[in-house]
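As you look at this complex, bear in mind that one protein chain is not there, while each of the others sits in place.
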Amino acid sequence: MNHKISIKISDKKLNLQSCYKFVKDDACGGIALFVGTVRNESYKKEVTALNFSSYKPMALKELTTIAHRALTDFDILKIAIHHAQGDLKVGDIPVIIAVSAAHREAAFKACQFAIDTLKQTVPIFKKEHFIDGEVWVNAHP
Amino acid sequence: MNHKISIKISDKKLNLQSCYKFVKDDACGGIALFVGTVRNESYKKEVTALNFSSYKPMALKELTTIAHRALTDFDILKIAIHHAQGDLKVGDIPVIIAVSAAHREAAFKACQFAIDTLKQTVPIFKKEHFIDGEVWVNAHP
Amino acid sequence: MKLQILVFGIFTDIFKANKVNLELPKPLNVGQLRAFIIKNYPQTEALNFAIAVDEAYADDEQIIKNHQTIALIPPTSGG
Partner (left out) sequence: MKLQILVFGIFTDIFKANKVNLELPKPLNVGQLRAFIIKNYPQTEALNFAIAVDEAYADDEQIIKNHQTIALIPPTSGG
C-alpha cells in the first residue's frame, strides 16, 4: 500500500503542489485537499507566533494508521498527509491533506475523516504565543 | 464582495497555487480545495480526449451566483471557482474550487456545495471521445 | 417574429450550427418555444433541455420579447 500513502512530519515549509502530485492518478476524477493555515486570532486574542512539537515516531505511526483506515473505509486511490513542526507564523501551513478518488464524494469524506482524526489522535502539540503570554492548545481545561 | 470571489473560465491550464493564493487570508484557519481531473475511463470505456465548451457569459453569471450563495449560506471568507474550456486530455484539470474559512467545516461544506451546484446549473458541456466514438456527457438518456 | 437562437452542446450537432434562425408567432412564451423546438426537432424531446433568456434560466411562462438573447441549454456536464 506504500505507493498509495505519503506521510510526512517536516521542519520545512509544506508544499501543496507536491501533495497534489503525489495523489494525482489517471484513474482519479477528483482530488479533495485540505490546507490548515495559522490564523491571526485564537481565544479572541492576536496570535504572534506558534510552535508545533511532536512525538515524531508515534505521530508518524498514527498518521499512517489514519491513511490506512481512509484507504480501507472509503473508495479512494491515494492519500497524502503532511504536517509541519517547529516555529510557524500567521499564514504558514501546519497541515496539508490530499485525497484522490474516482468520485469526489469519497475524496471529500476521506479528507474530512483524516483531518478530524488527526486532530484527535496524532501526538502533535501546538503552543500559541500571544503578546501577554502563551498557551498549550487544548491542554487547559 | 468582489475581492472575496474569483471566477474564471479559461482556455489555458488552471493553476492550483493561484486559486490557493486568492483565498488565503490571515483570518482563515482552513482552506478546502477540490480539483477535478480527467479520468482515463468513462462509461467503462477508455477516454482518449475530451472537450469542454460553454455558454461563457451565462456560465460566468451562474458561477458568480454560486459564489455569492456560498458566501451567504456558509461562514466562509473567500471562494475561487475556475473552469477550463477547450481540448483536455487524461490528467488535465477541468475545474478547481478553493474556499477559505475560519473553521474547516464551513470550508468543506461550501466547497462541496459549489462543485455539486456547478455540475447542475452552469452551462458548460463536456464531449468525451473514445476510440469508437464520442458522447455529449449527460445528454443521452 | 424572427428569432436567432444560440445553441450549445449536443444542439450544435443536431443543428450543425451554433445559432439557428426561426420564424415564430408572437406573443411567444418560453414553453411555446420549447414545444415548437420539440415538434420540429423530435430528437430534442428526450434531452429535457432548458431555455435561457438574456443569459438566465427562464420559466415556461416567461414572455419572449424582441432583441432578447435566447439560448437552448442541454443537460450540463461541467466539473
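Just so it is clear, A, B and C label the chains in written order, and each chain counts residues from 1 on its own.
Just so we're on the same page, a residue touches a chain if its C-beta (ideal position, glycine included) is under 8 Å from a C-beta of that chain, and two chains touch if they have at least 3 such contacts.
Predicted model only: the values in this text are computed from it and were never measured.
Asker: Counting the whole assembly, list the visible chains that the omitted chain makes contact with.
Answerer: The undisplayed chain, in the complete complex, is in contact with A.
Asker: Among A:Lys8, A:Arg39, A:His83 or A:Lys109, choose the residue that contacts the chain missing from this document, as touch is defined above.
Answerer: Missing-chain contact among the listed residues: A:His83.
Asker: Hey, which subunit A residues sit against the chain that's not shown?
Answerer: With respect to the unshown chain, the touching residues of subunit A are 36, 52-55, 57-59, 61, 83, 94-95, 115, 118-127, 136-139, 141.
Heads up, the rule we're going with is that only the chains that are shown with their structure count from here on.
Asker: So the centre of each chain is just the mean of its C-alpha atoms; given that, what is the distance between subunit A and subunit C in Å?
Answerer: 48
Asker: Residues touching two or more other chains, restricted to subunit B: which are they?
Answerer: Counting only residues that touch two or more other chains, subunit B contributes 36, 115.
Asker: Find every residue in subunit C that makes contact with two or more other chains and list them.
Answerer: none
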